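Only one protein chain is missing from this complex, and each of the others stays in its spot.
Chain IDs A and B follow the sequence of writing; residue 1 opens each chain.
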Amino acid sequence: MSNPNHGPDAYLREEMLPEMPPPPRETGMVKWLHENLFSGPVNAGLTVLGLLIVWFLFDHFYPWFAHSVWNASSLPECRKIIAETWGEGAGGACFAVIRERWNQYIYGFYPPGLYWRPTLVFGLLFVALAPILFSISRNIRRIVLLTAAIVTVLSLVALNTPPIWLGVAVAIFAVALLVAERRQMWLLGFSAFYPLLGVWLIWGGSFWWIIMILAGMGFGSLAFIIAGRLSPLLAGSSAIVVTLLVWVFLSGDAAKDAENLYSLAIARVDSEAIGGFLLAITIGVAGITMSLPLGIVLALARRSDMFLVSSLAVIFIEFIRGVPLITLLFVAQLLLNYFLPPGTSFDIVLRVIIMVTLFAAAYMAEVIRGGLAALPTGQYEAADALGLDYWKAQRLIVLPQALKISIPGIVSTFIGMFKDTTLVAFVGLYEPLKNISDAVRANIEWKGIYWEPFIFVGAIFFIICFSMSRYSMYLERRLQRDNR
Amino acid sequence: MKRTVFWGALAVTAMTAGAAAADTLSEVKNRGELNCGVNPGLVGFAAPDANGNWAGFDVDLCKAVAAAVLGDPGKVKYVPLTGQTRFTGLSSGEVDLLARNSTWSFSRDTDLKLDFAGVNYYDGQGFMVRKDLGVTSTKELDGATICIQTGTTTELNLADYFKANGMEYQPVNIDSNAEGEQQYMAGACDAYTTDISGLAATRAAFADPENHVILPEVISKEPLAPAVRHGDNNWGDIVRWTLNALIAAEEYGITSKNIEELAKSSENPEVQRILGVTDDLGAMIGLDKEWAKRAIQASGNYGEIFAANVGEQTPIGLARGLNAQWTQGGLLYAQPFR
Partner (left out) sequence: MTEVPLGAEQPFRLSMLVYDRRYRSMTFQVIVFILVMALGWWLVNNTIRNLAALGKDFNFGFLFQRAGYDIPQRLIPYSSDDTHLRATIVGLLNTILISFMGCIAATILGVAIGIARLSNNWLFARLMAIYVEVFRNIPLLLWILIIYAIFTDVLPPPNAYRGDDPQWSMIFFDQVALTNRYTAVPAFGMSNDPGTIDLGARITVNLALIAFLVVIIGGWIARRAILARAQAIQDRTGHRPVTWWINLAVMTVPSVLLIWYFGLHLLAPELKGFNFSGGNNLNNALVVLWLALTLYTGAFIAEIVRGGVLAVSKGQTEAAFALGLRPKATMNLVILPQALRVIIPPLISQYLNLTKNSSLAIAVGYMDLRGTLGGTTQNQTGRELESIVLMMLIYLALSLIISAGMNAFNRSVRLKER
């Protein structure tokens, strides 16, 4: 301590030094560079390697993209435009093919006058998904629904939709937007009805079929209520039996008669006409919707105490998981007709959907089984202690938690399945990646165009799969927070 | 809920599939549509355009059969079948008629349980090479890499031919004609082999057809024939005689233009029988009187179909060669309508 009575000590400082700026190595850009890129010889080497990769990619692909041509009617014309604009020998992408064949890539050979139907179905998909996928955040739900509504209605106008249907679309979206604000769970009713509506709009035919299918289910639930007074077991089985009986013996004739009486039919479209992303998304969505419940049933069966039930589930799951999807598609195409009564033949798209569903369901079952196993035993015991029966325990306690745990796995199974829809190329369906592109190249104008279709199709797949995986990560985080 | 929808969809399809009919003819009539198996894309023989409308030599046969049976050449559902799946598609009942440049061979006729309804195109297997390769004969292809479609008779012919001549080759297996073209154009194979008609069709679509030659040797006989399932003889007869009607029509000068006029005025008893003016031949195969007339009207007689799809005026530019009428030195010889 300095003493004021003595003279100032030479070795003592009287006042604070001014704050010096930190050394240049430790601030701002330089520090960041040093820490993140050049912290050591290995790190520096990696940085150089990374820069080389970036430079290589840029050098090889930038000119090609920069010279893109979007307006041409054939590949030679495209090349001519590139040569004229950028000089002889310049390479360039010819995305004009996407512009020219856009409809084919999106709808396949679907009748052009009816493009509005699949477009509407696609737009409504978001309404159907809203209460399931977008239930936890009102903001996201609002944004998704509003975007879907605006984009769909605008495309419907551009596609010359009949005014009645335009009105229907606007009405559905408006009601959905209103309902989603207050009572979003009401939208689940629409989600349940959506598959039937989608099938009807895409394939066409008489609306009476849909009504009769619903009527079958109505009779079924009536039987459920009546038989439920006697015994719950009887209720379930009688509901199924009554529904099936109505469908098999009544629905067909009733729908035909009703159709003759008052026609509610829209033009039929053959499965062969469905192609492009319409096909991929149809197979994907149908497979996803059906594989999840099937997967849950399989997972529960595999964990069942009943020896026979669990071993059947194991055999089924391991068999499906042990063979490539492509062989199952061959079964759908080549062998299914052997296994069905002579003379029956049904739609190849439906056959493929069934196979894809079974395939995804086996994987889904394993994912959900993981979720079930991860649940603490206490939860099962608590359910038992409450005296809940098996189904109630599963429905109220076990599944909600197990499914929440399995969300990442479920979504990655969905993504895998959506990517696998490209394999239907090998059973002759016009999916966008191979067969539509081959069909495009079969024309003399676009012979020899490879990279542009690949990039286009790849980009669309990337966007869909990437956003699905990102959204699942978001969902996972949100649900985790709820648990805290 | 969603599960029940699934069963609902199944039930609907099962119902729309309807009761199975024993014979193909009544099945087709009930359905109101002919399911015709075709090549997924071979210019000139069968290929869809941008709107999904099919055209080609094989497609016209489908149209003729549909016209004869259903009265409307438009009532055809074209089912594209690859080389690998075509026969199964037929035997499983997915298609009623396979008009997909398929070779009529012993084992296919017997072991695969097919019935071939008569040759609609006499073909043979050949090789296409680039002109600058300087190869003039198949015999010079020793050691070459050759593109070949899997699941075809050409694959077997190729193996046999090179073995018989003591030569080596390296096969590049490809799945479709489009892929074969890509590989061949890039030089991934020295030669591309398939039926000569297919080679000509492929070459016609090149940007530089003049730089490619089809070698003179024909290493096999490839009688291409429409096929039906074994065991349904009446349906086989219908396809066979529809084809015969098209061939006979050319022989007797019946074209899609003059057919109405000939039906009224022709004095030739054979023409009268074909066109159903006299005798009711159609009744013998379960059709009406004018079946053959409609078949010919659909896309014209054999000569017209040939000229419109693959003939010398088209980019494919095939000569009639073996496929000329027997009166012209070819092999086409329709059995008499009597």
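We take it that a contact is a pair of C-beta atoms (placed from the backbone, for glycine too) under 8 Å apart; a residue touches a chain by one contact, two chains touch by 3 or more.
What you are looking at is a predicted structure, and each value in this text was computed from that prediction instead of being measured.
The chain omitted from view is touched by exactly one of B:175, B:217 or B:270, namely B:175.
Of B:100, B:203 or B:229, it is B:229 that touches the chain left out of the display. The missing chain, though absent from the display, is touched by one residue of B:41, B:56, B:83 or B:126; that residue is B:83.
Note that of A:175, A:314, A:331 or A:375, the residue touching the chain absent from this view is A:331. In the full complex, chain A touches the omitted chain through residues 35-37, 39, 43, 46-47, 49-51, 53-54, 231, 233, 305-309, 312, 318-319, 321-327, 330-331, 334-335, 337-342, 415, 419-420, 422-423, 425-426, 433-434, 450-451, 454, 457-458, 461-462, 465-466, 469. Think of the hidden chain as still there; on chain B it touches residues 83-84, 87-88, 91, 108, 111-113, 142-145, 150-151, 155-156, 158-160, 163, 169-175, 179, 182-183, 186-190, 229-231.
Here is the rule we use: only the chains that are shown with their structure count from here on.
The distance from the centre of chain A to the centre of chain B, each centre being the mean of the chain's C-alpha atoms, comes to 40 Å. For chain B in complex with chain A, the residues that touch the partner chain are 1-17, 19-22, 27, 40-41, 43, 47-52, 77-82, 85, 88, 92-94, 176, 178-179, 181-182, 185, 205-207. Listing the residues of chain A that touch chain B in their complex gives 76, 101, 104, 108-109, 112, 192, 195-196, 199, 209, 213, 216-217, 220, 243-244, 247-248, 251-252, 270, 272-273, 289-290, 292-294, 333-334, 337-338, 341-348, 350, 354, 357, 427-428, 435, 438-439, 441-444, 447-448, 450.
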